[in-house]
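Complex shown without one protein chain; remaining protein chains in place.
Up next, chain A:
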Amino acid sequence: MGLYTINITYTKGEEVKFISHLDLIRVFERAIRRANLPIAYSQGFNPRMKISYGQALKVGATSAGEEAKLTFEEEMSHKEVVDRLNAVLPKGIKLLYNV
């Protein structure tokens, strides 16, 4: 089974600037489940979604361009990932169309 990675860039706005990096990881995992995307999971007893994040942003700071890498089990277009996640993410977090 092939794996496909998509690099994303997202903004962290005023509404969520006090959310810690750990909380943000949960936000993405839950958004991916709501969007029903074919995300890949790690092996083992407690499978985790295959997502890698850039360096953690300080609590309280906003950002116009944070990065993450998502791994899927099916081939996905960048645009489709952005569309489907933006439709379900809470206010303040938005994926950008240009990487």
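Everything below uses one rule, namely that a contact is a pair of C-beta atoms (placed from the backbone, for glycine too) under 8 Å apart; a residue touches a chain by one contact, two chains touch by 3 or more; residues count from 1.
Convention: contacts and distances are computed from a predicted model.
Novice: What protein name does the UniProt record of the undisplayed chain give, "Polysulfide reductase NrfD", "Branched-chain amino acid ABC transporter permease", "Formate dehydrogenase iron-sulfur subunit" or "Radical SAM core domain-containing protein"?
Specialist: From the choices "Polysulfide reductase NrfD", "Branched-chain amino acid ABC transporter permease", "Formate dehydrogenase iron-sulfur subunit" or "Radical SAM core domain-containing protein", the unshown chain carries the UniProt name "Radical SAM core domain-containing protein".
Novice: Could you pull out which residues of chain A are in touch with the chain that's been left out?
Specialist: Touch set of chain A with respect to the missing chain: 15-16, 18-20, 23, 26-27, 29-34, 36, 41, 45-47, 59-60, 88, 90-92.
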